[in-house]
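Only one protein chain is missing from this complex, and each of the others stays in its spot.
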Amino acid sequence: MLIIMSLDSPRHDIESVKNKIASCNCTPHEIPGADKLAIGITGPSDKLVKEEFLLLPSVEEVIRVTKKYKLVSRQMKSEDTIINVNGTVIGGNNLTIIAGPCAVESRDQIFDIAGKLKENGINFLRAGAYKPRSSPYAFQGLKEKGLEYLSDVKKEIGINIVTEVLNQSTITAVAEVADILQLGARNMQNYALLEEVGKTQKPILLKRGMSATIEELLLSAEYIVSQQNFNVILCERGIRTFETATRNTLDLNAVPVIKKNSHLPIFVDPSHGIGIWDKVSAMSMAAVAAGADGLIIEVHTNPENALSDGYQTLNIKTFTELMKKLKELAPVVNKKLNLSTNE
Amino acid sequence: MLIIMSLDSPRHDIESVKNKIASCNCTPHEIPGADKLAIGITGPSDKLVKEEFLLLPSVEEVIRVTKKYKLVSRQMKSEDTIINVNGTVIGGNNLTIIAGPCAVESRDQIFDIAGKLKENGINFLRAGAYKPRSSPYAFQGLKEKGLEYLSDVKKEIGINIVTEVLNQSTITAVAEVADILQLGARNMQNYALLEEVGKTQKPILLKRGMSATIEELLLSAEYIVSQQNFNVILCERGIRTFETATRNTLDLNAVPVIKKNSHLPIFVDPSHGIGIWDKVSAMSMAAVAAGADGLIIEVHTNPENALSDGYQTLNIKTFTELMKKLKELAPVVNKKLNLSTNE
Amino acid sequence: MLIIMSLDSPRHDIESVKNKIASCNCTPHEIPGADKLAIGITGPSDKLVKEEFLLLPSVEEVIRVTKKYKLVSRQMKSEDTIINVNGTVIGGNNLTIIAGPCAVESRDQIFDIAGKLKENGINFLRAGAYKPRSSPYAFQGLKEKGLEYLSDVKKEIGINIVTEVLNQSTITAVAEVADILQLGARNMQNYALLEEVGKTQKPILLKRGMSATIEELLLSAEYIVSQQNFNVILCERGIRTFETATRNTLDLNAVPVIKKNSHLPIFVDPSHGIGIWDKVSAMSMAAVAAGADGLIIEVHTNPENALSDGYQTLNIKTFTELMKKLKELAPVVNKKLNLSTNE
Partner (left out) sequence: MLIIMSLDSPRHDIESVKNKIASCNCTPHEIPGADKLAIGITGPSDKLVKEEFLLLPSVEEVIRVTKKYKLVSRQMKSEDTIINVNGTVIGGNNLTIIAGPCAVESRDQIFDIAGKLKENGINFLRAGAYKPRSSPYAFQGLKEKGLEYLSDVKKEIGINIVTEVLNQSTITAVAEVADILQLGARNMQNYALLEEVGKTQKPILLKRGMSATIEELLLSAEYIVSQQNFNVILCERGIRTFETATRNTLDLNAVPVIKKNSHLPIFVDPSHGIGIWDKVSAMSMAAVAAGADGLIIEVHTNPENALSDGYQTLNIKTFTELMKKLKELAPVVNKKLNLSTNE
């Protein structure tokens, strides 16, 4: 259930509504929009009576919500969520590019790549310090050393860091370095981790699980948001199907479906989505044309020698060409690239 | 195996190569390109000796092909296949829009829609006279009557007809009216039908089966082409996955994969691909940005009352807005809309 | 809608009901059961008024059907459909084994295998004369020659023939030899073919399409049955999923689901369902334990040299061992193997 009040409702009226909700053993969530203040309600709804709320002062409307997710829904908040990361704005009509290698491999490698990306105006560097791998014997990242290099590159080059957090015990260390915490596909339903990152106020990039439905992705975002962290970016990265010609099947249908049902920004990862480097640019263009708010792309100065994911990674030349095409495409879909050179 | 000869090889030399192939119980296929003449070979390859062909006059190169499909592969012919339909050219840098209702419902309905599409410059009308339906009790199309209306609308309005052929016994009747014969997803592996339409010289729009791999789609095209009909247009229309928020999962990955591996044009059907009308425009844009050569879109003057597929059908207003956006998008991906008003 | 009458209703009363149905532009279908006569109705249901039928003499009950399929549903006919093939009874508590090679390869091969199967008591030989293949260049069967050998083996060895019909033009020739006509997975939604085989009175083995839902399989059976051919055997043969360790994913869930919703017998093809010969016996046992009415298994005297599907084919020794285990299993699930040596 959603209670809609005018934005300039007296504080006293707002508190009355919240108290009434609490007295029914439910939890109120205040969500201010452009014109209206919505109060979301979570918890057992059996004692809530719509008519009783309509009688309270400043209440304009009471809406019954039928979707399983509430706080992340468009019904709850009709305007797009905008996330400000150290001055660069994500969501709305901004088109954001996150780029970088699969993993931090060495100090030189990450400085080299970050420098080249910065020359392209890129404000967000992706690179894993901790890597989840199917096999216990595969390269699992440089771990603490990787975080240290990321911290250095951030200070010296001036670029925001997007890096993955794998488990509860490393959240604090990763959050110290990361400007955006990434939650990987395999952890999309790791509810303990979702709740933990919900308790930080860091922006979260939440990737869709390999076989998660769109509704399940939104429900996982709901876990984070219900902890009062509204800075969630969703990310489509390909799902598992019978097709073997590509690494995954990039489900771009998810972009307009999510834009309709949720106020959260939706990004696309074309690198994992198709898994073959010479087709990543085509899928990047497709994602933006479908309405994506941003892309997260694997880029390396030397993909042939990357320790992981080399086959799906762009080199600097191809990435630079792609950026040129994205600049032409953005205005066609009413978007503006939020590059550092633009500002 | 592919034999590469120069385009100006004397006829005598070409015939020697073909005779040698035939003497090994194989079949030669002449495929002229821009610079070179390729001679494809199908049949049992065990008696073919590469070195023996290299000794023949005018032979420049002999290439072993490892893919299962041959005649439709890029290796066989490096330039894009171009298909001329009554003066409108499909493939290459042309972007082609096929639009119209799921089914012919009445004389008035089809004239009404075709007129509105023509005003938008559309050169290709889609509409089914025969409809394949999961249930024997669902509306199966107007059949012969539907073909008659299509024939009338073609003459009076001047628009090319794209309509589905369901079985061998109606090929002749359908081919008399159709400018492009459509083969539906359920018939993608109906090999008898593939061979029959291969014997006509009509352009074929071959839709991907619901669970067909990209390789299987190309092999089905190979069935048609091996009957000497090279005018095949492939069409991605969504595959079956676990996701239930959309009718199908539109696999746009197929576009760059097919562009790389085959010389045939690849279209996309966003209407079946997502199955929800208010998201069809987003997926149309995405398909073109991914590199598609054309779109096939369901459009109706009155979608709410359509006898089938109304939920995924655009009305004229939304379609006209989409066309405006596609005109902006086309040059960004080096394409040109081949509308009648352009010419 | 279903009209339930007592089995001994006077003919006159039955005809009144059928006339009333016809006067509403619908088609009546008489389906006698053990106790009751059901009259199924297909066509537009808008003019049918339940109360009007209840007033007619001998009518006991009128049931509204909500499933899309009608004639094949358990609601229409509560007892299992029993199919008698030249004295061997399929369905009910009978467990039927169909065995044989993927394809007829030569006169010797098919006589050799049929002889060995007969020694095991097998009453049904499977073998393709026409083979549908993804590639136009793969072995497509011996065609007419194959039918001739099958006709010979049937006469000389005395075994029923199960063989696939691929298209409308060969139905007559195949039906002359076949005791059970097989419709392959790729043709499950070839509606023209379904209707044609529905017009014969031959028993039909209808295989589930690679990505067909259980409901779609039942709807395809409905196409056959609505042509008055009630002798349909359904067959689960594995569906397409992301798993690559096996050729298909055998969906044994389909067995109890179909037993609940339909009166038709359901067989399982473990050879295509898992695609690896040394695991076919385990899946055969599982299928019978799940409640399957029969199995169709690929068996060859010399699998290593089979022209197709050798990797999933049992040799005679393994097949004989499996038969021994099936004999132990059958009574546990209240089934009886209908072998020739049993009778």
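Every chain is named by a letter (A, B and C) in the order it is written, and numbering of its residues begins at 1.
Please note the rule applied: a residue touches a chain if its C-beta (ideal position, glycine included) is under 8 Å from a C-beta of that chain, and two chains touch if they have at least 3 such contacts.
Since the structure is predicted, the reported quantities are computational estimates derived from the model, not experimental observations.
Q: Touch as defined at the start, partner being the missing chain; which of C:16, C:227 or C:249 qualifies?
A: C:249
Q: Using the touch definition from the top, which of A:179, A:222 or A:309 touches the missing chain?
A: Selected residue, touching the omitted chain: A:222.
Q: Among A:23, A:86 or A:135, which residue is in touch with the absent chain?
A: In the full complex, the listed residue that touches the missing chain is A:135.
Q: If the hidden chain were put back, which residues of chain B would touch it?
A: So the residues of chain B touching the unseen chain are 211, 240-242, 244.
Q: Since one chain has been left out of the picture, which residues of chain C touch it in the full complex?
A: 211, 213-215, 239, 241-246, 249-253, 255-257, 259-260, 273-274, 276, 278-279, 282-283, 285-291, 325, 328-329, 332-333
Q: At which residues does chain A meet the chain that is not included here?
A: Per the touch rule, chain A residues meeting the hidden chain are 42-43, 68-70, 132-137, 166-169, 186-187, 189-193, 209-211, 216, 219-220, 222-223, 226, 240.
Here, only the chains that are shown with their structure count from here on.
Q: Give, as an integer number of Å, the spacing between the C-alpha centres of chain C and chain A.
A: For chain A versus chain C, the centre distance works out to 50 Å.
Q: Distance from the CA centroid of chain B to that of chain C, rounded to the nearest Å?
A: 35
Q: Check each residue of chain A and list the ones that touch at least two other chains.
A: Residues 211, 241-242, 244 of chain A each touch two or more of the other chains.
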